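Working notes, structure below.
With one protein chain withheld, the remaining protein chains of the complex are depicted in position.
Moving on, here comes subunit A:
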Amino acid sequence: MLGKLDWSAIPFDQPIPLVAGGVVLVAILGVLAWVVVRGHLPYLWHEWITSVDHKRIGVMYILLASVMLLRGGSDAIMMRIQQAVAYQSQGYLPPEHYNQIFSAHGTIMIFFVAMPFVIGLMNLVVPLQLGVRDVAFPTLNSVGFWLTATGALLVNLSLVIGEFARTGWLAFPPLSGLSYSPGVGVDYYAWSLQISGVGTLVAGINLVTTVLKLRTKGMNYLRMPMFCWTTLASNLLIVAAFPILTATLAMLLLDRYLGFHFFTNEAGGNVMMFMNLIWAWGHPEVYILVLPAFGIFSEVVSTFSGKALFGYRSMVLATMAICVISFMVWLHHFFTMGAGPDVNAIFGIASMIIAVPTGVKIYNWLFTMYGGRIRFATPMLWAVGFMVTFIIGGLTGVLVAVPPADFMLHNSMFLVAHFHNVIIGGVLFGAFAGFEYWFPKAFGFRLDERWGKAAFWFTFVGFYVTFMPLYIAGMLGMTRRLQHYDVAAWRPWMFVAAFGMAVLSVGVICQIMQLVVSIRNREALRDRTGDPWDGRSLEWATSSPPPVFNFAFNPDVRGEDAYWDMKAKAQQQSLEHDEPEYQDIEMPRNSPTGFVCAFFATIMGFALIWHIWWMVMVGGVGAFATFVVFAWRDHDEYVIPAAEVARIDRVNLEERRSLVSMAGAV
């Protein structure tokens, strides 16, 4: 009846996951109870859960990423403490628990923090920057988000019911095969990534179509803001790479569930094929993450330098070059596995070539700043911090891309330092920069600058104190994923790293404080102009937060930096013009499809993990029925009458006129 599920699945003998799970459960129940008692449920349901508005979905993505960042972060803290104390001793974590922690940490950080964060920002901002009303497929967008949430939920469920994979975040076979991992850990891993992967693919298709087909009038390709370009590149990579992940995990699952022999040791299975497939997805994946961050930095640097982006066209070219080249270097992840010197040399050189377009970007940002009027607001701090940090990460990347060097450094702490260097210093800093930069747009008030700056400095310093020692430990020969060790020379560096982790955590706490303080003071921080940073692209042309329909009229774009031009012209000309004729606007109707689909997907995923076949049927049929019901709907749009559009837009215009005339008076 319940497949493999019984009471032994709940780890009563292990206090840490149980307590953690219990705390989370109590927190969730507490929030739910609060929501129900205060009567917020209808509001949540109508305004958020069933919303198909790209801005709302973007915010929910970012919320999910932030919550999961705390989860992944606590894993990281546990690991750093373990390695600090586990010198000539077992430490405080049993080995198989430690293995689960580092696997869950990697999986969560990549799939449920970095991905949702950048997808959330792209969702929130790109339609606004393109001057349009929504993404190409709004309901699908909601489906994509909720499937991602399903994946995250399943991973967290593994904390209390069963176990998580102990195979690392890429589940290499044969370790992840049935004979070496008979438990449900790898199944949790594979099904949560399969389900959230579908969500990611949907988001990718949506954003590619949005950028290519929905741009407003006059928004030629070479007038798109840089963030739209990097969004396009990143989502093209999603569309091309995520199916590879889907296929690879499907093969692994077939091996595990039906005794196939793709990656087994017996009957002709081929483990190296897994390596090739997973890295053919995995290397593009790191660029899926970092390209949007590059876009964010481009926007931030040009806004806070008060200058147009230097070398816009070379930036576009560099972006697309990275998009293409990132598909040709995957093999550098297994130089040491016997491909031979010729293959290694070719892939080593190909890998290093990526540093060229990346370098172009760095120089462009520097030249944008050069001679500009720089304002060091919080987003700009993140951008500058990123530039310094990312250069170090890129350089160590080029170093490990040299095959002979990689033979020494592969699977060492040096490698761990490299990829944290690029992923934290690149993607996470980018996500934070974007968060600070666009927060006023999403919510209509700015974030507290003092806490923001404190958060930046603690995170920045904490990052260096945590990860620079890992480079050294790696060069001293320390390999990654060690549960405990006996080498005295490594120990001091592990202490320093653990201390750095503490500093980093203060940064995170500052960020939470910033949010709390800003929400408290939101009246004082209110942004009435819609343009708190003196921005250059179209998202600043509408009010904050924008009305559901974003723009009363689709803007007409005449050059790069569309909004900057408009402001400049508005100052030259008088501000008197006739009121335009407002028209009715059709918007997509809210729909519970995404939420219901994810509900059934969760049931199905859970049932598959535990081999509860009748429940799999329930989930599958439910999901199909949801689709049919959705396909049967008759009215998927509603109309906002012209009078309402006019009322909303006039308020916005009034604020804006006063802004422009004030700026003109200065």
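Rule of thumb we're sticking to: a residue touches a chain if its C-beta (ideal position, glycine included) is under 8 Å from a C-beta of that chain, and two chains touch if they have at least 3 such contacts; residues count from 1.
In this text, contacts and distances are computed from a predicted model.
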Completion exercise
Expected UniProt protein name for the omitted chain (select from "Formate hydrogenlyase", "ABC transporter permease", "Cytochrome bo(3) ubiquinol oxidase subunit 3" or "(2Fe-2S)-binding protein") would be "Cytochrome bo(3) ubiquinol oxidase subunit 3"
Fill in the blank from the handout: Touch with the missing chain holds, among A:49, A:205 or A:623, for A:205
Completion exercise
Which of A:193, A:525, A:552 or A:615 touches the missing chain? It is A:552
Handout entry: Full-complex contact with the absent chain, from A:5, A:52, A:68 or A:219
Key = A:219
Exercise for the section: Could I get the residues of subunit A that touch the absent chain, sorted low to high? Expected result: 131-132, 136-137, 201, 204-206, 208-209, 212-222, 239-240, 242-244, 246-248, 250-251, 254-255, 258-262, 264, 266-270, 273, 277, 541, 551-560, 562, 565-566, 569-570, 573, 577, 580, 624, 628, 631-632, 634, 636, 649, 653, 656
